[in-house]
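Contents: one structure, followed by commentary.
A single protein chain has been omitted; all remaining protein chains appear in their positions.
After this line comes chain A, so read on.
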Amino acid sequence: MADSSQPSAPKPSSSVKLVLLGEAAVGKSSLVLRFVNNDFQPNKEPTIGAAFLTQKCQLPTRTIKFEIWDTAGQERFASLAPMYYRNAQSALVVYDVTKASSLVKAKHWVAELQRQASPGIVIALVGNKLDLCEDDAEGGDEGEGEGQGEEAGEEAGEGKGEGDDGKVRKVSAKDAKSYADDEHLLFFETSAKTGHNVNDVFTAIANKIPEASLKGPRGGATAGGGTQAAISAGQDSSRVNLNARQGAEGGPKEGCAC
């Protein structure tokens, strides 16, 4: 099996296991579909079980091959989740910016990951469906990325949006961001529909995966084993809050090849 110590490969390529968690219908599968196929389906059918997809992400110095577990988020299979996040080097915990309860659920997932997953797991908190509240006065804050073609969200609205039924947005970017900062999570608001910030999330994660924890491409049968459990023990130093802006700093140029 290839290893990160592989000599003189021009651009070392490594596999990164990533799991998506979050309430049903927040847009997990849509984010993956956008990332992997650059596509969006307005009436996506709910995921059955869990889906496994792969997608490469080119960084300046290396290639990351994401092995993505998109879970269905149904309650009855909550007990299966450990199987998906075990050994995962990264997680996307997704909520829907138009649904307050979905952030509550997301926080539960973050807590579970911090308790049960590999210690060095890179977690990104993602507020999806941003396109639905583009007209709202309150836009994103620094959690917003470079805003490829997204104008409305650029205003640095400080007002609290939650609880205000007149607005589509139910979770303010500020609140979510400050929670993410407290928990040392990457934070993004995205739209799988427009594609806004989607690649940036994955690129930021790829950049934040410590080089040392990377290993060669997954080798079939052995890959499911527990060997990766130790990967990122002691990587806590890397849990500096690399905020979204920094993560996406290099912009789309060094983004994923998709």
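The definition used in the following text is that a contact is a pair of C-beta atoms (placed from the backbone, for glycine too) under 8 Å apart; a residue touches a chain by one contact, two chains touch by 3 or more; residues count from 1.
The rule is short, and it goes like this: contacts and distances are computed from a predicted model.
Peer 1: For the chain not present in this complex, what protein name does its UniProt entry give, out of "S-adenosyl-L-methionine-dependent methyltransferase", "Vacuolar fusion protein MON1", "Protein farnesyltransferase subunit beta" or "Malignant T-cell-amplified sequence 1"?
Peer 2: "Vacuolar fusion protein MON1"
Peer 1: Just one of A:V19, A:V36 or A:L103 touches the chain that is missing; which is it?
Peer 2: The one listed residue touching the chain not shown is A:V36.
Peer 1: Which one, A:Q74, A:Q114 or A:S178, makes contact with the chain that was left out?
Peer 2: The missing chain is touched by A:Q74.
Peer 1: For a quick check of understanding: of A:S14, A:T47 or A:N128, which residue touches the chain that isn't displayed?
Peer 2: Here the residue in touch with the unshown chain is A:T47.
Peer 1: Mind pulling the chain A residues that touch the left-out chain?
Peer 2: Listed in rising order, the touching residues are 24, 29, 33, 36-37, 39, 41, 44-54, 68, 70, 72, 74-80, 83, 220-221, 223-224.
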